[in-house]
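Every protein chain but one is kept in place in this view of the complex.
The first chain written gets the first letter, and so on, giving A and B; residue counts start at 1 in each chain.
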Amino acid sequence: MSGYFKELISGTKSLFIGLGITGRYFFKPVVTMQYPMEHVEMTPRYRGHIELIPNEETGEPKCVACGMCEKGCPSGCITVKGEKREGVKGKVVTKYILNFTTCSLCGQCVESCKFGALRFSKEYNLASPRKEDFIFDLIKRLKETN
Amino acid sequence: MKGLLQRDVNQETFTLNLGPQHPATHGVLRVKLEMDGEYIVEAEPVLGYIHRMHEKMGENRTWAKFLPNCGRMDYLSAMSYNHGYVATVERAAGIEVPERAEYIRVITVELNRISSHLLWFGAFVLDLGGFTPLLYAFDDREQILDLLESVTGSRLTYCYFRFGGVYNDIDDSFIAGTREFIKRLRKRMPMYDALVTKNIILIKRLKDIGFITKDMARRYGATGPVARGSGIDFDVRKHEPYSVYPEFDFDIPVYEEGDSMARYMVRMDEIEQSMRIIEQALDKLPGGEIKPKKAVKMVKPEKGDYYCAVEAARGSFGIRIVSDGTNTPYRMKLRSPTYSNLSLFGEAAKGMLLPDALALMGSLDLVIPEIDR
Partner (left out) sequence: MPELLRVILFIIFVLSFAGLNAAYLVWCERKGAGHIQRRIGPKEVGPYGLLQPLADGAKLMTKQLFLPKGVDPVLFMVAPLMVMVPAIMSFLVIPFSESFVGRDINIGLLMIFAFASVNVLGLLLGSWGSANKYAVIAGARCVSQNVAYEIPMLITTITIVMVTNSMNLNEIIRSQAGWFFHWHFFRLDISLLMPVSFLIFFVCSLAETNRAPFDMAEAESELIAGAYTEYPGMGFGVFFMGEYANIVIGCALTAILFLGGWQAPIPLNFGGFLGVLWGMFWFFLKLYALIFTVIWIRWTYPRTQFYELLNLSWKVLIPISLFNLILTALQIKIFPWL
């Protein structure tokens, strides 16, 4: 019988403590960020989709189309084509297509690039109803951002 | 009158399809329940709705290319899964890991474990009908995700570990942030305790309900908090040590009761133990490289059969690899903890009421993509 009352009282008390906690939080400031109105600054290491790094002098991509990224990509979403050009050491990249629909953002392409020609973009507001919008031509993208 | 009255009136029980789309199954799990009123006569989990053939994928690509897949199995403790795979391959190919990298691995894995337990905590109380703790837990979890994002660059499927090391080094701001976070969480835990754990409604719903006996847990191969809630003192970190875990002083919370409350308490205690491990690791963090001196290029383990298990947030995650000496595995077997933990649901739920069975299911901490792999 005493257990009955003990439980009754301690149970009721626990309920009031719970109310006290949520009641206190009711008056505390909100912690959420109103996303489409406010934007989050991505951290320096944020892994967005990849982009080509331009050569600082020429503005052309540093990429020499060695194809290591293409080979290392687990999802096979990178297509690189290059050609030999007169007066330029190594190959020049002519086509760099990233199929972002299958990319898993693992970062193995960036890691496998020995020439430091790839980096992660800070892009995270990507939305489109069309699949084709996510097949990126990274050379074109580089030219547009320059 | 149409509908229910037309059915066979002599039928004593009815079949209830719980899922694949149901708020309590946390994904595409289907449970076929044979019900007598609200009592469960028979429960049969039906799997395969999200099977993606990860094992076969692993056998089809080079060793390094499988790395991002690990995080997709259990997206809530992706770090541990990466760790398991990386550790197995390192064991197979005999790759040395620098000490600093091992410490960083332990810190990130334990942070990830806390975040996984916090999410489970919120989702579990949500299963029981309480909404608010979920949002509070997410508030804390968000801090962990921010920390991990600052190091790994990603918030959920990290793919942070590499053979022989980790991808990025941690910096002082991460260390300071982690210490800050632990201080914050230590302050928040009594709040969770008062709001949820000591709440009489929650106690009434979990205590002495949903028993999993020691024997049952053994028979089904349950691991992790489910086994520890049934009195089995088994934690891979302690009993089959890997990485640098032997250097830390931490306890394995074990509860003998075997009811839903025991499993709940195991996880809540584990959060505290993980914080202890992180603190010690931060204190002892050695300097040095985070990648092996000789860069790991093409991994080609010797012919043989290798197995390594790690303690993920849900139990023992083991990978068995058979190598034939080429650059792809010959056979890869993934032993995921929730698959075993779920399989005891059918036996444990027999004779229970539907809401109790759902509380039991919540206390197993199911992540469906990890069951189906």
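FYI, contacts are C-beta pairs under 8 Å (C-beta built on N, C-alpha and C of every residue); 3 or more make two chains touch, one makes a residue touch a chain.
Please read all numbers here as calculations on a predicted model, not as lab measurements.
Asks: For a quick check of understanding: of B:Asn69, B:Thr88, B:Ser116 or B:Asn199, which residue touches the chain that isn't displayed?
Replies: Within the whole complex, the residue contacting the unshown chain is B:Asn199.
Asks: Which candidate, B:Leu29, B:Leu76, B:Val89 or B:Leu128, sits in contact with the chain we can't see?
Replies: B:Leu128
Asks: For subunit A, which residues reach the chain that was dropped from this view?
Replies: Contact residues on subunit A toward the absent chain are 8, 15, 18-19, 21-23, 25-32, 34.
Asks: If the missing chain were put back, which residues of subunit B would it touch?
Replies: Its contact residues with the unshown chain are 1-4, 14, 16, 22-24, 35, 37-38, 125-132, 135-136, 139, 195-196, 199, 201-202, 204-205, 353-356, 358.
The working rule: only the chains that are shown with their structure count from here on.
Asks: For subunit A, which residues are in contact with subunit B within the complex?
Replies: 7, 10-12, 14-15, 17-18, 21-22, 25, 31, 43, 45-47, 72-75, 104-108, 111, 120
Asks: So in the complex, which bits of subunit B are touching subunit A?
Replies: For this pair, the touching residues of subunit B are 61, 64-69, 72, 132, 136, 139, 149-154, 157, 159, 162, 167-168, 191, 194-195, 198-201.
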